[in-house]
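For reference, the structure I am asking about is given below.
Note that this complex is displayed minus one protein chain, with the remaining chains in position.
So, subunit A:
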């Protein structure tokens, strides 16, 4: 039963377990695709954080909390190890986004990728410290810089999302106006014209919701960025929350990330 569940999960995640030759026994052992595995482990890490906070509130046994904390720490360090080459990814992504046609997304995304590259450099230094290869650096200073870089790159991403949302709302408003302009030709439907004018003074939120529903990639990306923002806001002291909220937000953003990897058409370009 378990391999079947795993098979369906792999199919869902578009893992190429249907390799070219089923009879090969070489060590091109196709485990889960690396970014997908990373997202799973991230989800598990934040779930541990949430669970630890819940257990603390209920005054559960200390052993369980300690075990969860140790598990979370080991997952975090393992993920840090596998993040080692990612500054190159960020530089390549910056090179790609600098060629975007629109001005605002181009600036925002390129800045975001460059700041993310700085974040990965700080992350590498922190890993070297945790392993013991650079014992004489100030961990809190580098961690502070890493958190700031992460925070600014998230802000850049959110700026781009807000720009896209405002553009879509403008488009929706223009479409409404065009529809309204076509109606005066039809003098019989007076009450229909009234309905149209009523719709124009619609509250902002439902309109926003309708617009976002039509564009799921944008909705997912905005949700992910907003959820990711909770952790640096807490660390930098701008908006202090508890580990439970951070765990919940982190779990939600990881699930969105897994969904984006599973269905590539849901990824915002």
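A few notes on this one:
Here is the rule we use: a residue touches a chain if its C-beta (ideal position, glycine included) is under 8 Å from a C-beta of that chain, and two chains touch if they have at least 3 such contacts; residues count from 1.
Everything that follows uses one rule, which is that contacts and distances are computed from a predicted model.
Its UniProt record calls the unshown chain "Peroxisomal membrane protein 11B", which is the correct pick from "Peroxisomal membrane protein 11B", "AP complex subunit sigma", "Guanine nucleotide-binding protein G(I)/G(S)/G(T) subunit beta-3-like" or "9757_t:CDS:1". Only one of A:133, A:178 or A:205 touches the chain withheld from this view, namely A:133.
Subunit A residues in contact with the hidden partner, per the touch definition given at the top, are 2-3, 6-7, 10, 15, 17, 20-35, 37, 41, 66-67, 70-71, 74-75, 77-79, 81-82, 85, 88-89, 91-92, 131-133.
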